[in-house]
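Structure first, commentary second.
What follows is chain A.
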Amino acid sequence: MPGPTANPILEIDGVTLAFGGVTALNGVSFEVAPGTITSVIGPNGAGKTSLFNTISGFYHPGAGHIRFRGDEITRLAAPLRAKLGLARTFQNIALFRGMTVLDNIKLGRHCHLHSGVLDALLYYGRARREEMRLRADIEERIIDFLEIDHIRNAPVAALSYGLQKRVEMARALAMQPQVLMLDEPVAGMNREETEDMARFILDVREEWGVTILMVEHDMGMVMDISDHVVVLNFGEVIAEGAPADVQADPEVIRAYLGSGNVAELRHRLRQAREAA
Partner candidate 1 sequence: MILEINNIEVIYNKAVQVLRGLSLSVPKGQIVALLGSNGAGKTTTLKAVSNLLALEDGEMTRGSVAFAGRDTGDMRPHQLVRAGLFHVMEGRHVFEDLTVEENLTAATYALTGRRAASADFDLVYEYFPRLHERRRGLAGYLSGGEQQMLAIGRALIAQPVLMLLDEPSLGLSPILVENIFGIIARINAEQGVSMLLVEQNASVALAVAHTGYIMETGKVVIDGPAEKLAADPDVREFYLGMGGGEIRSFRDIKHYKRRKRWLS
Partner candidate 2 sequence: MKLSRWLTVLLAAAGIALAPAAQAQEEIVIGGSIPMTGVFAFAGIGINAGLQDYFKIVNDAGGIKGRKIRYVFEDTGYKPDVSVAAFKKLTGANKISLYYGDSTAFSRTINPELERLGSIMMAGASLATEINDPKKFPAQFMAGPDYSEQIGILLRHIAKEKPAAKVAIVYSDSEFGRDPVNEFREMSKKLGLTVAVEIQTAPGSVDVSTEVIKLRRADPDYTIFHGYILAPIPEFVTQMKKSGSKSHFMGTFWTMDSSTVMKMGEAGDGFMGVMPYRYYYDTSAKAPMLDKIRQLHPEYQNTPYLQGFLTAMLFVESAKRTLEAGKPLDAKNLKAALNSIKNFDTGGLIGVPITIKGNSVPVGRIYRADMKTQKMVPASDWIVVE
């Protein structure tokens, strides 16, 4: 495991993002060390997905910088970031419904392929060779790894939520990522499925050497597999550090984890009710 002194692979530096008067991110800064699993947590609406969208280039921040391997990418167009090796999945699952699982995964490799229109129309020579290589690589490395060979020709719309999440991950892996950004990878999964996804995430990091940045609500998993946790609330980083430290941070408990003391909360609610 690389130490904390290693150069960060991804730096978020004072990123501020606002839409129409509402500030979604306010001076967010943190670093992602190569080879780690970094998790961003926070209540709904805290700006986690906005942060992901900003990193992947869908939003452009009003202020601040994003650096990838030390290079400024703040103004870089989204597709070019993908080519650099920033791959992601989406919270609401952005699989392409008109394609099969296999084609969805193949799509991930898009920016690393080279065949042009003429090659494509003729499907002879370069395009054909490239597609065959791609197919072999996806079959042997990704489909096998994620164990989705039984659904490779299924239309994605017919898959269960959990499988769709897995296909999304497969597509992200096909992008040959350096940093894999996962937006709620285990949302809607039961304990068993969650365990499996956690294992995949760990394996990706170990076998592929990919750095992982994820947004997740499942505290159990986050605290278990993360090396570093960043807590967002109302667009600001309120705490970061090792899982155990974050869990113990009183502000984090107040804003997100909750006091956990339901009885006390109930009491307060009742008081408020009577006061009114």
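If you want to know what made the cut, all candidates are chains of the complex that A comes from, given by their letters.
We take it that contacts are C-beta pairs under 8 Å (C-beta built on N, C-alpha and C of every residue); 3 or more make two chains touch, one makes a residue touch a chain; residues count from 1.
Keep in mind that this is a model prediction, so the values were computed, not measured.
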item	value
Candidate number, among 1 or 2, whose chain touches chain A in this complex	1
Contacting residues of chain A [partner candidate 1, same complex]	43-45, 147, 157-162, 184, 186-196, 198-200, 202-203, 217-221, 223-225, 234, 247, 254-263, 265-266, 268-270, 272-273, 276
